[in-house]
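A single protein chain has been removed from this complex, and every other one stays in its place.
Now for chain A:
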Amino acid sequence: MKIGVLALQGAVQEHARIVEAVGAEAILVKRVEQLAELDGLILPGGESTAMRRLIDRYDFLEPLKAFGEAGKPIFGTCAGMILLAKRINNQETSHLGLMDVTVERNAFGRQVDSFETELEIKGVAEDFPAVFIRAPYIIEAGSGVEVLSEDTGRIVAARDGHYLATAFHPELTADTRLMGYFVEMVKDAAVKT
């Protein structure tokens, strides 16, 4: 099972470490050609605007969309969730536009409002440590989207078929349960395709 981490900017090594911890192989993806060998892909936390500039400069946008449209699972955390979303509040355009949700950027406020908490995540854990950093959240989810977790009424984890997104950073803690859940998604998708 090969799982790529888009390595243009952000918390790349942290994701790779957890991928390896759950027994899959982590590939740091810097070039479009590397997508071909992957079973699943992680869009890490970082700065979504910076990542988008680099995605554009290396013509990653269409290959990433095609990767998702081919049924390969993608997991986006924080900035990665923004990249996955079909709609971004107060912005006319989205990025990959794959997941049927509307997200709000920096929705909890600035860095002084960043926080950590424990979340119940459906099918994953009742006490998952979640670190929110200048985080977005989902303000509207399409009818086919399964809401996996909410924090004080705000959607912070969701799944839309083979797309998984969290507003927080599972890569910043040692808890591997969410990655385990994603690896199961990747295994299921590999059986189907």
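Throughout what follows, a residue touches a chain if its C-beta (ideal position, glycine included) is under 8 Å from a C-beta of that chain, and two chains touch if they have at least 3 such contacts; residues count from 1.
The working rule: contacts and distances are computed from a predicted model.
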| item | value |
| --- | --- |
| Chain not present in the shown complex, as UniProt names it (candidates "Pyridoxal 5'-phosphate synthase subunit PdxS", "Sarcosine oxidase subunit alpha", "ABC-type polar-amino-acid transporter" or "Nitrogenase/oxidoreductase component 1 domain-containing protein") | "Pyridoxal 5'-phosphate synthase subunit PdxS" |
| Touching residue (missing chain; options A:133, A:157 or A:186) | A:133 |
| Touch residues of chain A, complete complex, unshown partner | 7-14, 30, 45-47, 49-50, 53-54, 57, 78-79, 105-106, 110-117, 131-134, 151, 169, 172-173 |
